[in-house]
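Here the complex is missing one protein chain, while the rest keep their positions.
Order of writing sets the chain letters: A and B. Residues in each chain are counted from 1.
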Amino acid sequence: MTTTTTDAGTAAPQTPRRAPRDSRYTRKNMHLGMHKKKSVLLTVIMALFVIYSLLPLFWLLVSSTKTQTELLSSFGLWFSGPFALFDNIAATLTYDDGVFVRWFLNTLLYVVVGAGGATFLAALGGYGLAKFNFPGKKAVFAVVIGAVAIPGTALAVPTFLMFSQMGLTNTPWAIILPSLISPFGLYLIWTYALDAVPTEVLEAARMDGAGEFRTFFTISLKLLAPGLVTVLLFTVVATWNNYFLPLIMLSEPTWYPLTVGLNQWNAQATTVGGDPIYNLVITGSLLTIIPIIVAFLFLQRFWQSGLAAGSVKA
Amino acid sequence: MKTAHSSRGRFGRSAAVIGTGIALSIGLAACAPAAGGGAETGNADDIAAALEEKSEITVWAWAPAVEEIAASFEKEYPNVTVNVVNAGTGNDQYIKLQNAIKAGSGAPDVAQIEYYALPQFGLSDALVDLSDFGFDALEDKYTASTWGSVTLDGGVYALPQDSGPMALFYNKTVFDKWGIAVPTTWDEYIAAAQQLHAADPNAYITNDTGDAGFTTSMIWQAGGQPYTTTAQTNVTVDLQDEGSRKFADTWSQLTENDLVSPISSWSDEWYRGLADGTIATLAIGAWMPGNLTSGVPDAAGDWRVAKLPSYDGTPVNAENGGGGDAILKQSKNKLVAAGFLQYMNEGEGTQISLAAGGFPSTVSDLESDEFLNAEDPYFGGQKVNELLASSIEDVVPGWSYLPFQVYSNSIFNDTVGQSYAEKSDLNTGLQSWQDATVQYGNEQGFTVNK
Partner (left out) sequence: MTTVSPPATGLVAPKRQKQKLDWTGWKFIGPFMIVFALVLIAPVVYSIWLSLFKDQLVGGNQFVGLDNYITALGDGRFWESLGRVTIFLLVQVPIMLLFALAAALALDSARLHASAFFRISIFLPYAVPAVVATLMWGFIYGTQFGLIGSLNDFVGTAFAPLSSSWVLVSVGNIVTWEFVGYNMLLFYAALRVVPVDLYEAAELDGAGAFRIIRSIKLPALRPAIVIGTIFSIIGSFQLFNEPNILQSLAPNAISTYFTPNMYAYNLSFSGQQYNYSATIAIIVGLLTAVIAYAVQLSGSRKES
């Protein structure tokens, strides 16, 4: 799956919501009130789960500290030989005139414009679907959700042929334009906006004479913020890891994102007199996933509070 | 390792050059008739004139030496800018090339194309016939088999860059350890395989998970000629001819009996196996020394080269890999491209390729004393070039590839690969490969086996 997602939307409780509770009855305190003790067994089971999740990443970390020759001759899961992490990082950043840095900047461009743009379009569109009744609304919804089912490869070749007629292949637009559409972002904002932006507020603004866009930008966006952050998070991950479409659209490394560039380095071992650069592929991979992990950790705080706020709202 | 090409980014420099190029050409166009760069044909003088003018070409190549060759070329012809782009290795690049050709734009001026893929591109009318520039006169400069690989239907579609006569690379340390003699026939090779694997169950005589290039080269060596093309679209495919069967019957003895390592070539594990001796030999093209030297430094001194074993003891050989460079019809700077092509594969570029570890296709290099007498420290001081060059004359003449070889190779593992996976007779796999290839050819409008 390479598509973004929505949170579950709110559950359908049978009891009406009440006014915000005081801190005595928040979820956490309530459990403490029941004297729920932490389960060691559960923790151990989850720890196994975590080992499963982190093992390959651990291998990546350990391998990036090894030199090329050490990589090929030592046991994968523990350190061996001279500590070469910083040498590897330097080599990765300077190899081939620093093309890795170029790829990094390309990826940043695609993420900022692509994910940013996708979030914005999803916000606009989801809001429109949630708060307005307009002709063709049902059709729009059906078409968008239906489009999700189409395999990426069905679209790859026609998109490629179309874009090459328009002269867009081998340019950043070939990557950015398709990444601007996030059907799940649309769906998420739509469900979120239904509750998060009370219609009374909109009506009040309309009565005050504010235009729809003004209302949107000054009032609604703020209310939608937690949902926006969630959509942003998932579109950022999706655009950062975008692989298949850039692989087809780009023929020259100038505009490669990191994923495609790494793949090319990996394939480079098979050339006449070519040097296998596994240590650079591995270090490059490590450098590729660090920013996205950081971004997630950073955005996570906002997203968490957004969900908590959502559970307490009137 | 990569040599420093330029400290300025390629992108920035080409932007600057495009800018000045545009300004200049606007100026020039005002006072002179359209100059030679866009012309379709020309002789040596036309090429020389074109190289004096400001122009820019794009070269798609993955051979590392090409960047250095481009830099050296630009020093000699300062008005020309050569953008070397690594658009992928082998098949990855061919896909992009095909896409660009189909789309009608986006193709480079010059592209590196391996010999097995040349017929596909040549017959699809995407490459310039180099006779337009008089390059057909260069025939004598190259070995017969490489020249044969770049000529199709009377036209010359590429200049050979390197060649790959096969040889047997073996790990002498491993052989000595177990007292294995260097095999000269395939039967001896099979015996050596059994001996080695019995002595050390972790070691194998070689690795093989099924490789189309290897298989076609081996069929070539066995005297098979499974592919023939007449009148451009009449094709016959017979992967069960005498040579094919001879190879399959012999090689099946290895694959059916677990005598080859299940590691894929060019993988991480493969490099390890070559380093620690668990993969003891490679039957592969003459360009391998460069790869061993840079990719398997730990085994320096362990390896040697010998002639490829044959079926009856008399030396016979085939080419494996290697390729040339061609000019795309989409190019808007054909004369400049021709100039670069000649420099790269016939002029000074050949010396740069040689120094980078490539195995030449040019006769003068192959016969030079310096080349032949070079003692390679990686191979314990053995004069590997001498042996490799001498095996060129053993190459069986008359081989040709399909006009859709790239596709056919891509389904090799679907078909023959299953015989490997099931450890069954390779002939069944070859038959299956033939059937799929024939079906494809007919679907694409060729007349295959009819």
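Operating definition for what follows: a contact is a pair of C-beta atoms (placed from the backbone, for glycine too) under 8 Å apart; a residue touches a chain by one contact, two chains touch by 3 or more.
Since the model is a prediction, treat every value here as computed from it, not as a measurement.
Of the candidate positions A:G128, A:P172 or A:P253, contact with the unshown chain belongs to A:G128. Within the full complex, the residue among A:L54, A:A90 or A:L105 touching the omitted chain is A:L54.
Listed by residue number, the positions of chain B touching the unshown chain are 91, 95, 98-99, 102, 124, 209-210, 233, 261-264, 266-269, 272-273, 278, 403-404, 406-407, 410-411, 413-414, 417-418, 420-421, 440, 443-446.
The set of chain A residues touching the chain not shown comprises 1-3, 5-13, 15, 17-18, 21, 25-28, 30-31, 34, 36-40, 42-43, 45-47, 49-50, 52-57, 59-60, 63, 75-77, 121-122, 124-125, 127-129, 131-135, 137, 140, 143-144, 146-159, 161-162, 177-178, 180-181, 184, 186, 195, 198-200, 203-204, 207, 212-213, 216, 237, 240-241, 243-244, 248, 258-259, 262-263, 266, 281-282, 285, 288-289, 292-293, 296-297, 300, 307-308, 310-311.
Basically, only the chains that are shown with their structure count from here on.
Here chain B touches chain A in the complex through residues 1-2, 5-7, 9-11, 60, 62-65, 85-90, 92, 96, 99-100, 102-106, 162, 265-266, 268, 271-272, 275-276, 287, 290-291, 294-295, 297-298, 321, 356-359, going by the rule given at the top.
Taken in their complex, chain A has these residues touching chain B: 69, 71-73, 95-98, 102, 160-161, 164-165, 167, 169-170, 248, 251-254, 264, 267-276, 278.
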